[in-house]
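Not every chain is included here, but those present sit where they belong.
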Amino acid sequence: MFPRPVYRVTTAGISSRSSPRKARNSVLIAATSAPWTAPLTESQHILTLYFLVIAGLALFAGFVRTWTTRSEVGSRFRPALVARLCVTAVASLSYVLLIVGFTLAYDHTGSTWVPNAGAIMTMAPRFMDWSVTVPLLTVELLAVCTLFGAGVRKAQFLAMAGSFLMIFTGFLGTFVFGADGDASQLYLWGAISSVFWIFVNVVLIRAVRKSLPVLTPESAGLLRDATILLLCGWVIYPLVYIIPIFAFGGGWTTTIQVTLCVADVLVKIGFGGLIHRVAKLRTAEDVRAGDDVHSEAIWISSVKQSDAGQPREIYLAEGAAVHPNRWRPPTSSAYASAIAAEDDSSTPIDSDENLGERRSH
Amino acid sequence: MFPRPVYRVTTAGISSRSSPRKARNSVLIAATSAPWTAPLTESQHILTLYFLVIAGLALFAGFVRTWTTRSEVGSRFRPALVARLCVTAVASLSYVLLIVGFTLAYDHTGSTWVPNAGAIMTMAPRFMDWSVTVPLLTVELLAVCTLFGAGVRKAQFLAMAGSFLMIFTGFLGTFVFGADGDASQLYLWGAISSVFWIFVNVVLIRAVRKSLPVLTPESAGLLRDATILLLCGWVIYPLVYIIPIFAFGGGWTTTIQVTLCVADVLVKIGFGGLIHRVAKLRTAEDVRAGDDVHSEAIWISSVKQSDAGQPREIYLAEGAAVHPNRWRPPTSSAYASAIAAEDDSSTPIDSDENLGERRSH
Amino acid sequence: MFPRPVYRVTTAGISSRSSPRKARNSVLIAATSAPWTAPLTESQHILTLYFLVIAGLALFAGFVRTWTTRSEVGSRFRPALVARLCVTAVASLSYVLLIVGFTLAYDHTGSTWVPNAGAIMTMAPRFMDWSVTVPLLTVELLAVCTLFGAGVRKAQFLAMAGSFLMIFTGFLGTFVFGADGDASQLYLWGAISSVFWIFVNVVLIRAVRKSLPVLTPESAGLLRDATILLLCGWVIYPLVYIIPIFAFGGGWTTTIQVTLCVADVLVKIGFGGLIHRVAKLRTAEDVRAGDDVHSEAIWISSVKQSDAGQPREIYLAEGAAVHPNRWRPPTSSAYASAIAAEDDSSTPIDSDENLGERRSH
């Protein structure tokens, strides 16, 4: 039942949106007003702006962290890294849109901030953000499970499609079909969204349940924590969006904005941090088991998990040095050692005998 | 038959563009109106904006993904990587132009959004984007085929030139010669564009057909899928652009925008993802065959395809240490081990005897 | 007692903020006026702008420095690096907000600059910045202490939560609850903030005290210096914020801004530089003790601390080459050495006997 807000942007609300709306239209039970049409006090305005900016800065810091630590994860678990990087990058950009939208959406009149026609942009960018980042969060989780090959590709496809449709149907209900205050439409799309929400939960929980017994106890514990954090975080969103049904006003609008900022940081930074630790731990386990090498030592909280290693020296296939050792025209003084180089060109560097000779002396 | 739209921006349409246009001028069969001159409802406006933004964010995420995974592809297939990186970068920038253009193009009047003089910029940036990205998409496909040397350069040149001319002639018909509603011009340029479209298809299909029997079954299967996705994706565009011939209105304009957003994401992200997998698979095959080394293990969907390797240690040509081992003036206490270093400077590190001695003890 | 400013933005102050305010409302002892409501002279305006811009540029230069030297620190101490990178990145962005805010906040009237309604944005971005960067500064310090495992994670959680609440309660007192000039609220929130300030100090000092006897004398000395610089730097902020209680005017506003700029640079760049040296030194000690390898030599002020090393060549687990050495279809002339490669494919590169043979000749 993720996003099931049922606003009613009455035509009056639209035409008279430039003046503060204090009386709540409550003829129909399901008739609600969009939270962004409520005027804010000075305190509410600065508090909302504060949380929008620090959430944006935190997500940006999360992006910088992910980028800087990208070498800590083996190439096997890189899809989790890529998803996390995209999540933080996209969310940072969305918060730029939100902050600009919030700054432009309110007019300062006396000691209140009155929303203008652009106030919809204090909420809509959130849905645009989620449409891209929620599917990526499912990828992030699945990438550190033990599914592999076609299995993981199928699970990713189902989870991405399901979570996109979950957000998209919520968006349709809120901004497209439910915008005329028709409560039945809102309930319909809310219900459809909920179906997808349950579906995605099932896909993810099944994948995690399959993985837990196969992983080491440490990895399994972290994976379980990460899953719980993600799925519980997702419960916040519908809870927040029920608010407009029974409450309206600047205080509630501020509550919604602040809660969503906190939830975004928890889910995107907190969950991402746990997944990063799972990926590091599993990389270290692969190194210790000899399944892979990693070019730097893996440390978690100052405890070394695996040593740095370098791969074995590879001897190319016999004829892999495609190019015949071609004669080289005199290059005069272009490089100081030209004469020596010419001499050497007669003993191709690729002949194994030659090398063996040098070594076995 | 790629872009053959036949709009007629009647002079009336231009002079009275600032007021909502509801009646469709249908005196001539071929006379059409540009889709960007139709007013939008609230729902259509927010829905179009939603798709523009999420397509832009998805393309940006595609750019981040390509950049982060660039080490997974061997240097042989790097041209595919470069093309994909440029495609996603250029498309992301174009969507910024589109979103800014869309935001500025409509004036909010009551409950409708009326297009103003800048509305052409809700469509024109798409052609600018395609003029650069469509030729790069052909490069991306050809770079993982088995053509090589002058052959691949010729195929790339033909495909790039053909696909640029396909877009450019479509642009000429739509915005330059066909802008005065002259249907014959529109049909003419549409036909020319179609010729280039067929030509590019032929070039690409021939290259792929030559490659399939030479590749391993897995690579060949993926390459076939990628080709089908690309060429089918390209069919969407002319289908969408036929719409203005027989329909006009906000609903159709929204349909066009949404479909093009979806098609762009499918072709640029979906196709790019498949090509990335082909390139990884072929890199792994080269490693397994001993044709190349790769510094990290290649994993696809948690299945290891090849081990990490490091190249053989290279002994430079005899005299390659160009610089004579020069005497070094006393550097006093600049480095703590100055005295030791001086001692050592008499035994040049490059003399093979010296090294052999240390080793063979 | 970190930020305990007690402003009183009188309702008169709010309603008449657009005209220069010269008379100070001093009926109540605790009644204060926000420093951003004072008009500035030409000199004060250019001097403040000068310090805002050079502090912003210095923080940006600090970001560039951190980014460029990121390879100098071992993976064990990377959390310190990440924190420093995020601190400088977030602070740079905040100074962009501050500079834009400052430029827009004053109107040029005759030879004075009169603050307008947006003048709050010359101070509020500082609290947004600190809410993210102060917790990260505690991470930076803890990451080079000798705590490890769950211990370091607990200390980081406590220090981050405590320092965030320290800033957040200061923000609540200044901008939300204390904005109506109610002195009791201001003292209340100032006191709560102070409690968190003391708590964070205790957490950090305990961690450092535990580390000092375990570290080498050099590392311990630098760590002690860094801790003193950080904690003394944090004392400046409340000192500065006491100013509004007993003084108001353009001169004092300029003093506040300049002092905060200098303090930000000292704490974020100066402290960060010391931590970087500790991290380098401890990395070098790990290399010398054989606990880790580092791919480049570590030099501090032109004195070499440890040699470059490369990790041991790793032999993968027996069966780690997952892929059976598959037969490869003829690839014709795609690669020049195709025939040779085929021949070689029968002798798998992973068989140890084969390798041993080549070597032991």
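Miscellaneous remarks
Note that the chains take the letters A, B and C in the order they are written out, and that residue 1 is the start of every chain.
The rule is short, and it goes like this: a contact is a pair of C-beta atoms (placed from the backbone, for glycine too) under 8 Å apart; a residue touches a chain by one contact, two chains touch by 3 or more.
Model, not experiment: these values are computed from the prediction.
Oligomeric state of the entire complex in this file, given as copies of the one sequence with 3 shown: 5.
Simple rule for what comes next: only the chains that are shown with their structure count from here on.
Although subunit A and subunit B carry the same sequence, what matters here is overlap: shared residue numbers make up under half of all numbers found at their interface. Subunit C has its Cα centroid 37 Å from the Cα centroid of subunit B. In this assembly, the C-alpha centroid of subunit A lies 23 Å from the C-alpha centroid of subunit B.
Residue numbers of subunit B whose C-beta contacts span two or more other chains: 289-291, 303-304, 307.
Remark: subunit C residues 11, 14-15, 70, 74-76, 78, 81-82, 85-86, 89-90, 93-94, 97, 117, 120, 124-125, 127-129, 131-132, 136, 146-150, 152-153, 171, 175-177, 179, 291-293, 310-318, 320, 335-337, 339-341, 343-345, 349, 355, 358, 361 touch subunit A in the complex.
On the subunit B side of its complex with subunit A, the touching residues are 42-43, 46-47, 49-50, 53-54, 57-58, 60-61, 64-65, 68-69, 71-72, 108, 110-111, 289-293, 295-299, 301-304, 307-315, 317-323, 352, 356, 360.
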